[in-house]
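Sharing a structure below in structure tokens format, with a few things to ask.
All protein chains but one are shown at their positions in the complex.
Labels A, B, C and D are assigned to the chains in the order they are written; within every chain, residues are numbered from 1.
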Amino acid sequence: MPPATPSERCLTVSDLAVGFAARGGTILALEDISFHVDAGETLSLLGESGSGKSVSAQAIMALLPDTAVVSSGTVRFDGKDLLALPRRETRRLCGTEMGMVFQDPLTALNPVFTVGDQIAELFRVRQGLGRRAAREAAADVIDTVGIPDARRRLGNYPHQFSGGMRQRLVIAMAIALKPRLLIADEPTTALDVTVQAQIMDLLGRLQREHNMAMLLITHDLGVVADVTDRVAVMYSGRIVETGDVRRVYDRPGHPYTRGLLASVPATAGGGKHQPLATIGGLPPNPQRRPQGCTFHPRCPFAQDICRTERPPMVDLGNGHGATCHFAREMVADDRLFA
Amino acid sequence: MNHVSRDIFRRTIRGLALAAALAMPSVALAQSADVLRIANPVAVTSLDSFGAQSADQPTISVMQQVLEPLVIRKDGQLQPLLAASWENPDELTWRFHLNEGITFADGSPLTSADVKASLQRLIDGKGPLSGLWGAVEAIETPDDLTVDIKTNTRLGTVLSNLSMLGIAPAAALEDPNFFNAPFGTGPYRVAEFTPSQFVALERNPEYRGEPAPTARLEYRYIPEVSGRITALENNEIDVTWGLPPDQVAQVRDSQSLTVESFPTFGNYYMWYNSSREPFTDVRVRQAMWHAIDMEEIKTFLFDGTAEVAKGPIPQDIFGAAEQTPYAYDPEKARQLLAEAGYPNGFTTTMMWSSMCCTNIREFAETLISYWAAVGIQVTPQELERATWLENLLALNWDSTLAEGNTITGDADFTLARLYLSTANRMGYANPELDELLLAARAEIDQDKRAELYAEAGKIIWDDAVGIFPLDMMMHAVYRNEVTGFVPTPTGMPRFDTVSKQ
Amino acid sequence: MIASSPDPLAPLLALDNLRVSFAIRSPILRRIKMQVDAVAGVDLAVAPGKTMGVVGESGCGKSTMARAIVGLERPTGGSIRFAGEAIEDADANARRRLARDIQMIFQDPFASLNPRKTVAQIIGEVWDVHPDLTPEHGREREIIRLMERVGLSPEMASRFPHQFSGGQRQRIGIARAIALRPRLIVCDEPVSALDVSVQAQTLNLLAELQQEFGLAYLFIAHDLSVVRHISDELAVMYLGRIVETGPVETIYQQPAHPYSIALLSAIPVPRPWAEERPPRIVLEGDVPTPLAPPSGCRFHTRCFMARDVCRSESPSLRPVAGRNVACHFAEEALTRSAPGADA
Amino acid sequence: MPAYLLGRLGSALLVVLGAATIVFLAMRAIPGDPAVVMLGVSATPEQVAALRADWGLDAPLPVQYLNFLTRMVVLDFGQSIRLGMPAMQAVSQTLPYTIYLALVAFALALLVGFPLGVFSALQRGKAADKLISLFSLAGQSLPSFWVGIMLVLLLSRTLHILPSGGAGSPEAVLLPAVTLALPLLSVIVRLVRSGLLESMGEPYIQTARAKGLGETRVVGVHGVRNMLIPVVTVVGLELGTLLGGAVIVETVFAWPGLGRLLIDSIAARDYAVVQASVVMLVLFFVSINIVVDLLYGVLDPRVRVDG
Partner (left out) sequence: MADLSATTTLASGRALPLGIVLPAIVVGFYVLAAVIGPILLGFDPVATSLADRLKPPMTALANGSLSLLGTDAVGRDLLAQMLAGARISLAVGAATLVLASLIGVALGVVAGYWGGAVDTVVMRIADIQLGFPSILLAVLVAAVIGPSLTNVILVLAVTRWVVFARVARAQTLTIKSRTFVDASRTLGATDAHIIINCILPALVAPILVVATVQFGLVIVAEASLSFLGLGLPVGIPTWGGTISAGRSYLANAWWISTMPGIALSILVICVGILGDTLRDRLDPNLVTR
């Protein structure tokens, strides 16, 4: 993949912070979120449950629930700041400029409309095509995502498809109007391994064909490695590390990333009865995040400074960065994959 | 809301409703002077006056304008109507001569065969009135205008019984659909009938007399008192009756309405079950009577629109005789109770039918309140009519409050049917009374009959077989445009003399 | 019975041609019934103190098999022997006795805990059902001991399940499962609902407990790397049948069933560049519904090696290169999966 | 589908048969004799016996029951004692009134309740929503007989705008219909509101939004269409009870419907009419249920059986 020039930059998120109104004040779900995705490139947001990765996607697509408040930041897409636009305007970009694939393909499709209607709706409402033309276009899209016998299956309802096929339909809907950015929120979590491989293949192919920028949201380190150029690791509402996948995985600059990689049995290799490396403790309650580095209570390397000072994003070269006071030391340490 | 805007609002609503009412079954909107709109308080369920509904007031009140009897009770006297005259060739035979030239609404002439068929049908119908004719052995028709009614015992009540028998054409009686739109010799014939809801009568073109002033009578069933009054005030109906006495005064205040109150053949009665303790003792029965202040009840509960009873049946009935009302005297009541062995009173029950009559519950509660004052605890039992009747006939009660109506206007109808020890209706058995009543029924001489009933009435009164508190008045209300209304003591108004301006 | 374990010890648990089928009602139109052969003739043996890993995709019958072993489903055929005793028709009383030896850990750590009971009550339920097994030093102390053993602070005993994190909940489930000192624990996807970091903690705990109590595990998972980590033996299931079974490393290094090959190749690993991996085989289509399984070899509809015979003849498990495989062309498959081979 | 429908019909018939049996036994178990009711205070045992014989009530109970069942098949319930006509005729004279009243009430409830529910859901948590919620709660819980009386008191007695009762004029249906509609309207408001809120929380709504559809289309098409399923189910059931529940409203407003007929016939122990009314009401009830079931299939493709 050739390095993206700034002109090909598709989406830029800077200093995004999102809070949720709750009893007794606002809970910050996201803080200091900055990343960018270029055309033809895939960025993965990697994180465990509750790390805030899905909220990021919702913020971009203006899909946040009413209780959410964007307290700061900008989301630049196509030169426009999406957060400054009225919701209606942002919504207008959805579908045509930005497409989204959801986690559970069963519930993401409306059960009472045929898939043909649901996909044709895009062409009819968004592009003003006539009924017949829209159906034709829908059939073509379904064909593109690899559903055999597309024309006949237009009249089927979502429940008549298997899980994998449903996810293909969701993808079809997301890419129907050839958006420049595709956001995929855990697109394979609900699927079996063999089907997961199919779907990731499909996404990869479509991305290449349309030169789309893709924002992949996942908790699966393996999926990230498979399809991604760059990764942003999230922890407790913040990005703790970002950079080229290989660099991050081979030489993590943040103890959290390091811990994650070490706890995966496949990576850990080793034999049976060799205990896996673990990250002690639990992620913090978003209402009571620790002072300083939010990871310090679980960090084996924590020093006094970690308890008091919030670490800045340390530039580790070539776009690799980590928010750890000791990022450079981490990168230099070879012991991880000894 | 002022009148104009209210009117506009009404019209708007009416328009909207009309639009919505396309699916509506039969909508009657006629409002001309030729139509008299009547709201009856009780539903007309059937027009067959020979069967189950033969004693049913709503049925009779409609049918009395359609079918006419041989003799009619007018101003307390029995007078010929379809019959020209009658005689008794022997003690067991009543012979009637019909008027000549009377025709039914379909043009066919009235003959003795019609009379025979009508009477026979009433007897065969086994309805409540058929019992009056138990002694009939044969009905013969020597010629077209002569009818012989032969009985196995002497029957003194034939004339008054006949006043309740409207004559229908014999041929039509065979037709099962006849009673959907019956006709006879009367001033009206039935034009339209929906059971329980609606009856329309129209003038009988063949009627021999003066045509009725109003072309069409429409009966609509409105069960709720307030509904009827509202409908009257809103000019939805022209006339109604059966108002609770305590609401009469208020309606009287209305500028657009006229109220007419008149005595009837109906009265309240409270029977004791004389076969049960403590009512086997006449002193107890009398004591409870003395405990009640009838005048106060009449004044407050009935707004003065009732009469304190002077006998077991109202005074206008043939055979009624005036008795001395029991005085309100709680002291005497206590004394009588003490004499009877109940110095501290006793506990008993009183049942009544919830569907009996207006104000029945208030009346009962008031009575119970009076008795409580002399130490008698009475538990109220308001029952559904069917259950009440079943208990009543099974003598499964202590006391009961009810209303009676001697619709034939003849003492026999009430006294001889209910107070005979063989009827065993209230557990009271008195051979002397039985003898009087049976003799009266068998007496053909009407003056003698009246004397016998007077004696019987005195026994019932003095022996306190029950308490006879009040004779009922009927309250008819009509809009001021209505004229010619004639009170009827039967409580079943007829409208063949009524017109609207 | 095919002994899948070279271990000379008699198996603790042995399934012989186990079948479980049930009539299911269509979820909304309840009147329409369908027959599902969820487990269609499975032979399997678990040795004492060892772990048998079972992998397979959703609907392959692995959970149904697990439920049949603990008596939550009634087998429609074949036998289940525990320590030599047939238990497939065990009545309620026999089941209660068996519960002391066979326990289960469930996939969803939240759903498997009664939300209305405290942790102490949930663990203590064991002795509600088996009052005769109440330890001499008392229930409370034993609960505290168990909680400490699985890494939970005893102060949490009076809390409710929803006040715990996913990993902690699974620890409660584990504490309950080991309370009766069973010999076998059936683990039905015990870590698949957990985040990676917590998953590792739980796997470590399970390994420690196995050492300490000499537990045998029947460990069901769809994550192959997890199974590889914890198991001694492995069974790969597809549509109600075992397609390959044998020592875990043998299969991982060189699978002999086309399905195993595809499955192993499809696992995304975090650092693919760091290890030697066979080329990925992306299977066509979806897993067929168990309502209408394909004829012959059940895998033939998706198999990249399928021939005519596969459509008509169902292959049975046979020993090939140190494991048992149910494939007509296992030898050929072996060559394809040999390290360095090009599939 | 036919097998399913057949099974559904079978169980519906079972319900009708059960209800028929209960009403048959019930009428004979309760005290009060139709003959006595008709003859009144002066009834003699002979008269009663004669009438009972005339009506076939002297036959052994099993014979009467069998007779009733066999004739019920052709909707012949025998002769009404009180009305002197076939019981079925009495029912078919009053049933249109009840159905008419129920339909007007139903239309009213739907036309007002549906938009109100949608509006309330969109205004969730705001003052309008709370007001509507309170109104619908009141409508659902206030006793209809009292509401009816109050409406009469206000609109009829005091303002003289509408007639107080009866079916004499076209606008007479309004008060009873409003009274009858009120609880159903409230149910619809609440169902529509909660149904729409629930539907709007489903992931497919996010999908619709991600497609860039306008909010009107998201709510009006994707939200409403899914919410219809629970609404139709419950509303269907309510429509069934609407017919049966009209009794009180018919009493208050003297509406000549089936409910009043039933009450009067019970009072008169008019076995034939009571049996006919109950069987027809239950028949109506189960028919509506079947229609709802079928409608369910139309609305929710997941219920449809392929092929």
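What we mean here is this: contacts are C-beta pairs under 8 Å (C-beta built on N, C-alpha and C of every residue); 3 or more make two chains touch, one makes a residue touch a chain.
Remember, it's a predicted structure, so these values are computed and weren't measured experimentally.
Student: With touch defined as in the header, list the contact partners of the absent chain among those displayed.
Tutor: The omitted chain makes contact with B, C, D across the full complex.
Student: Among C:Ile80, C:Leu98 or C:Leu206, which one is in touch with the chain left out?
Tutor: Per the contact definition at the top, the residue touching the missing chain is C:Leu98.
Student: Among D:Met72, D:Met85 or D:Ile149, which one touches the chain that has been omitted from the display?
Tutor: Only one listed residue reaches the unshown chain, and that is D:Ile149.
Student: Can you work out which residue in D:Met72, D:Leu281 or D:Leu299 touches the chain that's missing from view?
Tutor: Touching the chain that is not displayed is residue D:Leu281.
Student: Touch as defined at the start, partner being the missing chain; which of B:Thr153, B:Gln250 or B:Thr483 qualifies?
Tutor: B:Gln250
Student: Of the residues B:Leu301, B:Leu337, B:Ala411 or B:Ala440, I need the one that contacts the missing chain.
Tutor: With B:Leu301, B:Leu337, B:Ala411 or B:Ala440 as choices, the missing chain is touched by B:Leu301.
Student: Where the complex has a chain not shown, which of B:Glu365, B:Asp434 or B:Asp463 is the residue touching it?
Tutor: Considering the complete complex, B:Glu365 is the one touching the chain left out.
Student: What chain C residues would touch the chain not displayed?
Tutor: Listed in rising order, the touching residues are 67, 70-72, 92, 95-100, 102-104, 106-108, 110-117, 125-126, 128-130, 160-162, 173, 176, 180.
Student: Residues on chain D that touch the omitted chain in the whole complex?
Tutor: 11, 14-15, 18-19, 22-23, 26, 29-32, 133-134, 137-138, 140-146, 149-150, 152-153, 157, 187, 230, 234, 237-238, 240-241, 244, 247-248, 251, 259, 262-263, 266, 274, 277-278, 281-282, 285-286
Student: When the complex is taken as a whole, what residues of chain B touch the one chain not shown?
Tutor: Listed in rising order, the touching residues are 224-226, 229-230, 244, 246-247, 250-251, 296-297, 299-301, 354, 358-359, 361-362, 364-366, 368-369, 372, 379-384, 386-387.
Everything below uses one rule, namely that only the chains that are shown with their structure count from here on.
Student: Would you pick out the chains that touch chain C and also touch chain D?
Tutor: Output, common partners of chain C and chain D: A.
Student: Among all chains, which one's averaged Cα position is nearest the averaged Cα position of every protein chain shown?
Tutor: If we average C-alpha coordinates per chain, D lands closest to the whole-structure average.
Student: Considering A-D alongside B-D, which chain pair is linked by more C-beta pairs in contact?
Tutor: Answer by contact count: B-D.
Student: Centroid of chain B to centroid of chain C, CA atoms only: how many Å?
Tutor: 88
Student: Based only on mean CA positions, could you tell me how far chain A sits from chain D in angstrom?
Tutor: Centre-to-centre distance between chain A and chain D: 53 Å.
Student: For chain A and chain C, what's the span in angstrom between their mean Cα positions?
Tutor: Between these chains, centre-to-centre, one finds 31 Å.
Student: What part of chain A is in contact with chain C in the complex they form?
Tutor: 48-49, 162-165, 192-198, 200-201, 219-226, 246, 249-250, 259-270, 272-273, 275-279, 282, 337
Student: Once bound in the complex, which stretches of chain D touch chain A?
Tutor: By the definition above, chain D touches chain A via 202-204, 206-215, 217, 222, 225-226, 229, 299-302, 306.
Student: Where on chain D is chain B touching in the complex?
Tutor: Contact set of chain D toward chain B: 30-33, 36-44, 47, 50-51, 54, 81-85, 90, 93-94, 96-97, 100, 103-104, 152, 156-157, 159-174, 251-254, 256, 260-261, 264, 267-269.
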